[in-house]
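Note that one protein chain is taken out, while the other chains of the complex remain in position.
Then we have chain A:
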Amino acid sequence: MARYIAKRIVYMIITFLVVITFTFLTMKLMPGTPFKNQNRISPEQLAQLKHYYGLDQPVPIQYLHYIGNALHGDLGGSFQFGMRPVTTILAEKAPVSFDLGFEAVIIGAIFGILLGVIAGLRRGTILDYGTMFISVLGISIPSFVLAVFMQYFFGVKWQLLPLAYWKGPEYHIMPVIALAVGVVANVARFMRTEMVEVVNQDYITTARAKGISSFNVIFKHSVRNALIPVITILGPLTAAIVTGSLVIENIFAIPGIGSQFVDSIVTNDYPMIMGTTELYSALLIIMIFIVDILYGVIDPRIRLAGGE
């Protein structure tokens, strides 16, 4: 196991380096400069500014500089925010997005699994159709439509919940629900399909024949086995939700990192593009790693060190 983990970590670092390198090179192909007023200053002044920030050097040299600095924890300054360190901005904004995303994924997963289990066990009943109806709705309605609706009814019309900002627990309710509904729907559908398959397996019939309580049959034998595919989608789903909450963050005026994924590219803010990409890829790589470890915990038959 330790050897497997060590090997995985080496692969993770290599993947991460490939992502950074590829992003850096493609980013430098984008036309334009990070200087917002480049159309107002003289070409000489623009050249001077590029020189100061090392943007006039060949791309491989710039890349080596960047990696060198990054190894010392210096990701550069953001051109959009008066050269404020990218690390400071990420440290301020990313936790907000992480809070929102993880809350949505955890709540979504719990409800999704519950609904999926119920639907799977009561296949063909009104409960099954009801949950699947909700789940299809959840997949069809984009989160931002739901967000706008909730904001209008709960925030404007009935004024039950704060309609924007990120100041206390009550401010989390609407954005978390808006993001979680998609997770619920996805997880519930997967869970139902797996449950339907698992409850028809021979070992479940055996377990029942042995007189094991139905609680234990469901949770120890069925759900555990049905969870594996669900865990597989939860990894990338978490990374996507944590970083892809841009629209929800905008609608509820949540000071997260979401908008920087787009803004930094549009403004040629090189250090910020790198910072957000690194954050996203690290998160995705780590989530996939955790999922792989979880496989072994849930299903001992999956031997991680296998094949040797």
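Here is the rule we go by: a contact is a pair of C-beta atoms (placed from the backbone, for glycine too) under 8 Å apart; a residue touches a chain by one contact, two chains touch by 3 or more; residues count from 1.
In this text, contacts and distances are computed from a predicted model.
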{"item": "Candidate names \"Oxidoreductase\", \"UDP-glucose 4-epimerase\", \"Tryptophan synthase beta chain\" or \"Peptide ABC transporter substrate-binding protein\"; UniProt protein name, chain not shown", "value": "\"Peptide ABC transporter substrate-binding protein\""}
{"item": "Contact with the hidden chain (one of A:4, A:63, A:102 or A:153)", "value": "A:153"}
{"item": "Touch criterion as defined above, residue of A:5, A:19, A:49 or A:294 at the omitted chain", "value": "A:49"}
{"item": "Contact partner of the left-out chain, one of A:15, A:33 or A:193", "value": "A:33"}
{"item": "Touching residues (missing chain, whole complex) on chain A", "value": "30-33, 35-45, 47-49, 52-53, 77, 80-84, 89, 92-93, 133, 136-137, 139-141, 145, 148-149, 151-153, 155-157, 159, 163-166, 249-253, 255, 259, 266-268"}
